[in-house]
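All protein chains of the complex are present and in place, except for one that has been dropped.
== subunit A ==
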Amino acid sequence: MRQSVKFLRDGEVVELDNVDPNETLLDYLRLREGSCGTKEGCGEGDCGACSVAIGSLKDGKLEYQAVNSCIQLLGMMDGKEIITVDDLSDSSQARRSGELHPVQDAMLRHHGSQCGFCTPGIVMSLFTLYHAEIEADRNTINDQLAGNLCRCTGYRPIIDAALESCTGKAEDRFREDAKARTTKLNELDDKEDLFIGNEAKFFAAPASTETLASLYEKHPDAVIVAGATDVGLWITKQLRDLPKIIHIGRVTELQNIIDNKGEIIIGAGVTYAHAKETLATIDPDVAEIIRRIGSTQVRASGTIGGNIANGSPIGDSPPLLIALNARLTLQKGTQSREIDLENFFIDYGKQDRKEGEFVSKIRVPKLAENEVFRSYKISKRFDQDISALLAAFRLTLDNSKITQARIAYGGMAGTPKRAELTQKALIGIDLNAPETWENAVQTLEQDFTPLSDMRASADYRMEAAKGLLIKALHEISNGKVDQQGKQTRVIGARANDVREAV
């Protein structure tokens, strides 16, 4: 068992044995290191001013991802490389080279900064895009920047800088010595359980499910942290003291994604970023919903398991997964059980999780030949917003007749919930006869009594929920969307899907 956190900074290993379980990465950078290039804008992982790049090995290859350092715990950095804006041009190495990084150079030439406060975060976000080694188009850049708010420029010059600099090939000094960095990261991956502190106050990052299970059984009052995109805010906003933290990011078994014939199995530690590609094979709408969860930074650290386990009524993935009839595996000690995901959510803030029990994996069935799927998210802002409501529809069709319906909504009740009566009302409906839809649409009023809050009023939620059902039926009946004059969405148009033509 290791009693220190180790990570790479400026190419060198840093080892710390004094890590408070609640210490954030941003505080470490600014207060301990005195590296003040990275800024705090909101302290809740929403504005991106604190973005830094985290290097880690994915299938043996060095990968850089932007994260919000304000809500990442320092202990979670174990085994990773941390690159901040200071490293690009103000570290000892950068000073020696004297050159600007290509993304910095492009930002400079395109007048991409005004007040400059968001700029370091934007530079780091673009740094990771640069290292993705793809020819970035406008949509990719929009996605990459969704978690970097800029209040001055209106983004155009930043987008131009990204278009110009992120063209597919990384040729910076980080790429040049990627091999050395990879070797060092491999060395840091010692498969040892990490535990800093004492029985009353600790940061732990077990390396196996067994240690995780036994540690959590012993300390059921500990807080399990996967990506900290929620727990981070308990610390920075609620100012809670969380004396016992168990981080699951180093448990290899929980990082697996298994793509079987009829289902996809996702480990609880898999981030949205890593799950997206596989889940996208279920339906393009699944990909679009995941694209719109949080920001690039949030998806790089946040996990589907975490989104479920924290039981948020506004979580975007649960309604989607409930409509897909996903099942959840919960583990306690050496025992595990499997339940339907929808039964996990008992009430607002209450889940079917026993003391010492943790979510280990999620099984997501794929669609059958005669099933179609639609999902929509409604929020005030398209990107990086929490949904006012989210709807997911899975319909089984016999030609143009609906034979089965599985519909789930988020934001319409205290928990993500199925529209039981509406499902029934849909059975037997002919998609070719829109005049027969109205009854089912109105039935939503019997299924839900939504609440009003700062995101939307109860009335709006209900009216939009109906609108989305109409939209789904309309799209499916059309088979093809985006036909001339039949475009049905202002953003996120689906690719034509001939299979669904009725």
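Going forward, a contact is a pair of C-beta atoms (placed from the backbone, for glycine too) under 8 Å apart; a residue touches a chain by one contact, two chains touch by 3 or more; residues count from 1.
Just so it is clear, contacts and distances are computed from a predicted model.
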> Name the chain not shown, per its UniProt record: "Parvulin-like PPIase", "ABC transporter permease", "Aldehyde oxidase" or "Aminomethyltransferase"?
Replying inline: "Aldehyde oxidase"
> Which listed residue, A:L88, A:V270 or A:L444, touches the chain dropped from view?
Replying inline: A:L88
> Which one touches the absent chain: A:V5, A:L73, A:A136 or A:I159?
Replying inline: A:I159
>> Just to verify: which one of A:R32, A:K58 or A:R489 makes contact with the chain not shown?
In response: A:R489
> So which of A:L8, A:I141, A:A170 or A:A440 would be touching the chain we can't see?
Replying inline: A:I141
>> Just to verify: which one of A:E44, A:E217 or A:E253 makes contact with the chain not shown?
In response: A:E44
> In the whole complex, what residues of subunit A lie against the chain that is missing from view?
Replying inline: 27, 30, 34, 36-44, 46-47, 49, 84-86, 88-90, 100, 104, 107-108, 110-120, 123, 138, 141-143, 145-146, 148-160, 237, 239, 376, 378-386, 388, 453-457, 459-460, 463-464, 467-468, 470-471, 474, 484-491
